[in-house]
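For this depiction, one protein chain was excluded, whereas all remaining protein chains were kept in their positions.
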Amino acid sequence: MAEALLVKEAGVAAAAPASGASSFRRRLRARRSAVVAAVVVALLVLVALAAPLLAGIEGQDPTTYHANLVDSATGGVPLGSFGGISAEHWLGVEPLTGRDLFARVVYGARVSLGVALAATLLQVIIGVVVGLAAGLGNRFVDQALSRVTDIVVALPVMVIALGALAVVPADFPRPVLIAVIVGLVGWSGISKIVRARTLALKSLDHVAAARLSGWGGLRIARRELLPALAAPVITYAVLLFPGNIVVEAALSFLGVGIKPPTPSWGQMLSDADTWYQAAPTYLLIPALLIFITVLALTVLGEGVRNALDPRVASRLRIGTGRKKEAGG
Amino acid sequence: MTRFLLRRLGGALFVLLALSVVVYAAFYVAPGNVAQIACGPRCSPAQVAQVSDQLRLGDPLYVQYAHFLQGIFAGRDYSTGTGILHCQAPCLGRSYQDDQQVTQMILTKLPATASLAIGAFVLWILLGVGTGLLSVWRRGRATERILTGLTLAGMATPVFVVGLLLIIVFCSALQLLPFPDYVPLTENPEQWAWNLLLPWVSLALVSAAPYARMTRSSMLETLAEDHVRTFRAYGVSERGLVGRHALRGALGPVIALGALDIGSMFGGAVLTESLFNIPGVGRELVDAVKNVDLPVVVGLVLVTGFFVVLANAVADILQAMADRRVVLS
Amino acid sequence: MRQPSVISRRVAAAVVVLVVGSGAAACGPQDSKGSDAGSGAAGKPAKGGTLTVLNSNAQEDFDPARLYTSGGGNVPSLVFRTLTTRNREDGAAGAKVVPDLATDLGTPSKNATVWTYTLKDGLKYEDGTAITSADIKYGIERSFAAELSGGAPYLRDWLIGGADYQGPYKDKKGLASIETPDAKTIVFHLNKPEGEFPYLATQTQTTPVPKAKDTGTKYENHPISSGPYKVVKNEGDGERLVLERNTFWSAATDEERKAYPDRIDVRSGLDSAVINQRLSASRGADAAAVTTDTNLGPAELAKVTGDKKLASRVGTGHFGYTNYIAFNPKVKPFDNPKVRQAISYAVDRTSVINAAGGSSLAEPATTFLPEQPSFGYSAYDAFPAGRTGNAAKAKELLKEAGYAKGLTITLTHSNEKNFATSPEIATAIQEALKKAGITVELEGLEGNAYSDKIYNVKSEPGFFLTGWGADWPSGGPFLAPIFDGRQIVKNGYNFNASQLDDASVNKEVDEINKLTDLSAAAKRWGALDKKIGEQAVTVPLFHPVYKRLYGEAVKNVVISDWTGVLDISQVAVK
Partner (left out) sequence: MSLVEVSGLTISFDGAAGARAVDGLSFTLEAGAALGVVGESGSGKSASAYALLGLHRGTGATVGGSIRVAGVDVQAATDAELRALRGSRAAMVFQDPLSSLDPYYAVGDQIAEVYRVHTRASRRAARARAVEVLDRVGIPDAARRSRSRPHEFSGGMRQRTLIAMALACEPQLLIADEPTTALDVTVQAQILDLLHHLRHETGMGLLLVTHDVGVAAESVDDVLVMQSGREVESGPVADVLSAPRRPYTRELLSAVPRVDAKRATPAAAPGVKGPVPVPAPRDAGGGEPLLEAVGLRREFGRGSGRVIAVDGVSLTVHRGETLGIVGESGSGKTTLGRMLVRLLDPTGGSLHYGGAEIGSLSDKALRPYRRELQMVFQDPVASLNPRRSIGESVADPLRAAGVLDDTRIRSRVQELLERVGLDPNRYDRYPHEFSGGQRQRVGIARALAAGPELIVCDEPVSALDVTTQAQVTALLAELQRELGLGLVFIAHDLAVVRQVSDRVAVMRQGRIVEQGSVDEVYGAPQDPYTKQLLAAVPALDPALATVRRAARKELAAA
């Protein structure tokens, strides 16, 4: 069932062929929200890539303490209005330490996006390999891999990540560790989709025709299956990405994720959670950033899904049998 | 149907067993000195030796695991040097750091988690299905677009962001609600509800979004199906179509997703519990992780896995009952 | 604080209890303007009402044998009377030890190796039976039983035969070094001179326990009260503790405890944010509420300072505690005193204090001893770094040490947000040392892993953040565990991080311990501190200041320098 839900979510059932990249772009562009989201995501990626540059333009770095910018006597509240926002410190400074928030935020984007991206890639790679193997393999292989997938589905990401973080030595780099754990626990969705899609494709006549042509299994997988799997895998991956951002943020929020002084948004949020009265901007900045990033990625994911699977869009039109008329 | 049921439950049992092997192996085999880790950092060599003995770390791995399993199904005894400590089935081990039985620890945390999960569940189902229904009912109008936007925003907001904002607004700025502090239902039902209101709402706000989407897309899908056209062609009103035929079609997936969600929720809504300071299973896990309390971590992961696997099976069965066609295929 | 005696978080908790969950009285030496005796709501304190205590940590193991307290604890002191106790007064006066069950602070003899106490008349338990010296002996003996572990190790270390004694359940003969010639007299025979024995006698292990009522490990559910209150409810391993008046307690025998409220309701396991929120809202029963273990955090302080009404309900206290950088000279390059001195010069105490919550929550420290007369504080600054560090001097020293091009070292810290050994402080040091050309890499560890690593001589890192608080307000328990070479623990918890084993230091410790004149001893502790400080085996960073909210109806707030926390036995809510 979970499978059915997943498959439905990623719009996999559609046998609709994607007819070329240009029409995909056209359909993606047709949704204004998706375009805006894509721009936002692109900006965020740019910010992450250019973090040192941006901080350099501002003239700050994410680790330097500015004792003179906080009011020591009242617990370290930033001096000045709105958390110390000024020409030197574009988003103000961190309470207690006086570290520059803008620099921390842009460097934090690297961690948040980077970890999520690595985790997503890992999920996709494992998911595609397992899914393909299950879909193409014999009964035994399929059964075995499907059971493994079932077990992985039963592993709650947060719980496993928390557990794993408990036993892995502290000197193992946390960003890598989180990406690996999330990647290792979160591939079941992709593998289920790939398996289902492979099974469906395998029964399609053009695959049978390729067999009759005399091709071997590998070539058939590469020529006939993989291109058709790209659409659902990409769609699902784009939908997974924001989830992975949230997992990293959540782990850091719980204080078991990215370790200081490396800034990450979740950790900033966690540090800020007692400061909502004394320094509201300190809390709002990471909260808003997480929200915007995840929202933009989700909207983009929707857009990609709709563009890759025109059936979703047409589903919204409630035709009266026109489908039948036009078919054949 | 019975066959399907048995097969599904059998499968769930298998997955659970396999899960226990994986978890046991991952936590008890991988890292360095297990006895030292399980016992806690301040243990003397003698105490570590005792723990090692109790966990039977000297035995081959499968024997250790067999004892672990035996504990779950039949209970086991721990020798403490001076006496015998009996751990009743289902025995998930002992926390040496807390000097308690893991099962007992989890059981005491379960009411808080259940309070959170069930209340939030009711709320988010109502909210999610209601939103989905409304956006289908008003499809093509501004209402639908607004609701769709809100749903997307809901999907995009992590619970800790929503929760923090709600605390700031309702507890701090407006001072309408108490700063959440869990009170057991048995102690004071009214206080219980008031203190859980914010956690419920936060969890419901973020969890409702997938339900709204699913309800909406399932209903739209059903509305586009031929049988709805049949009833439209027979003069059934739009309300009848949406309420009777389309909603019925959306029910299966919603029930299934609901069962899954509440299952994983019983494993602890880690974030919500941490944020709102609810002494539930999830917060226990975070604490255990921070203290590297190995037996507790393993026990909690297994219990969570148990609920998720159970929920998966229940979801499948409910889905099958809601949609008889699944059984046939 | 030395040998770990329990399998549990308890030792970790013990540090916390010791630090926060203990006694009474008021303000720091130079800072006494902030608190006048008996502050709180206006009006004369009167008997009656219910005092609510909102705490983070549960009163686990509410058994006098198992508690690790400084001066008898705060809540425990309401139920357990001890031979001596702390003086329940504001400020420095509160750092004095005074008689409790005993008529005086004890009579030393034979070079302070034998201490004799006489009990007051008319002392009774909650059931009306009389308290005898044999009960006190029995209470102490219980604390030697393995199943009732948890207390401080001094009795085991000091009493003759203590090291091998297994407790009264296994050894029926009892501990011969404690004599009870009659029902009112108790005599202690120590294996070495200990002039500070009266301080030790404040700990709950000297609470009388009637042998007939002893239920072993279950005693904690209902320990027999000798104090003004008795336990009527103890749920969830001390999460909820309700105390009511012990009618057999007589104020005439107890000069220290005021016992104004009729009932005390201790609710624990609360989140610190919730406690502070409830105390600041001060609604309903919370108006008569206090906390004994939850400080205002920096963010909360920022909010409270902005609100005059709230600010008037903040109690400020100084517990004798020092946060410092510890060096392990067995690890290179910290074997080189010049490197340690360079770091001492480079440290920016202003940043550190900001990271610890700002100048209201932390005071810069250049001495290891807290700035309190009872510790024997004498001011010195061996490596004057100024407010923000002396990078030039540090560089110079590094050059002399052969690190002209700078060096890279690792600073170990805890990941807990405790504003003491937490990442913010570590990064503050990292930043300051950067200016001196020292690259600091951070190693952040989770709570347990952190203490496991730093308190074990085998795994001890070379450069880490830690802190130390005294078991009682004297230089002895402050300096000896950290710098006495004989206190290096090879198999277990070691606090002598520098593993300093200096014969002259060891000898001086022994000499001071012989003194029974506590003020004379204090002076010599101060001089010893200075002497050790010059060796640069630690870098004192700051002394924390405790700020805690109390409810609107709370009167007679007394905060001693012994505990830095308001004393529950003095508080009134009517």
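Odds and ends about this structure:
In this document, chain identifiers A, B and C correspond to the written order of the chains, with residue numbering beginning at 1 in each.
Here is the rule we use: a residue touches a chain if its C-beta (ideal position, glycine included) is under 8 Å from a C-beta of that chain, and two chains touch if they have at least 3 such contacts.
Since we're looking at a predicted model, the values are computed, not measured.
The chain that is not displayed touches the following shown chains in the complete assembly: A, B. Only one residue from B:53, B:144 or B:225 touches the chain missing from this view: B:225. Of the listed positions B:93, B:128 or B:249, the one in contact with the omitted chain in the full complex is B:249. Of A:210, A:234 or A:292, it is A:210 that touches the chain left out of the display.
Residues touching the missing chain, restricted to subunit A, are 15, 17-20, 204-206, 208-215, 217, 223-224, 227-228, 317-322, 324-328 (touch as defined at the top). Although one chain is not drawn, its touching partners on subunit B can still be listed: residues 225-237, 240, 244-245, 248-249, 322-325, 328.
Keep in mind that, in the parts below, only the chains that are shown with their structure count from here on.
Across the two candidate interfaces, A-C and A-B, the one carrying more C-beta contacts is A-B.
Distance between subunit B and subunit C, defined via averaged C-alpha coordinates, is recorded as 42 Å. Distance from the subunit A centre to the subunit C centre is 48 Å, each centre being the mean of its Cα atoms. Averaging C-alpha coordinates per chain places the centre of subunit A 22 Å away from that of subunit B. Counting partners per residue, subunit A has 255-256, 277 as the residues that reach two or more other chains.
Each of the following residues of subunit B touches two or more other chains: 290, 292. Taken in their complex, subunit C has these residues touching subunit B: 4, 6-9, 11-12, 269-271, 273-274, 277-278, 281, 446-449, 451-453, 491-493. Looking at the complex, you find that subunit B touches subunit A at residues 11, 14-16, 18-19, 22-23, 26-27, 30-31, 37, 152-153, 155-158, 160-161, 164-165, 167-168, 172, 214, 217, 220-221, 223-224, 226, 229, 232, 253, 256-257, 260, 264, 267-268, 270-271, 274, 285-286, 288-290, 292, 294, 297-298, 300-301, 304-305, 308-309, 312, 315-316, 319-320, 326. Contact residues of subunit C toward subunit A in the complex are 273, 296-303, 305-306, 348, 350-351, 353-355, 357-361, 388, 415, 417, 423-424, 426-428, 430-432, 442-446, 449.
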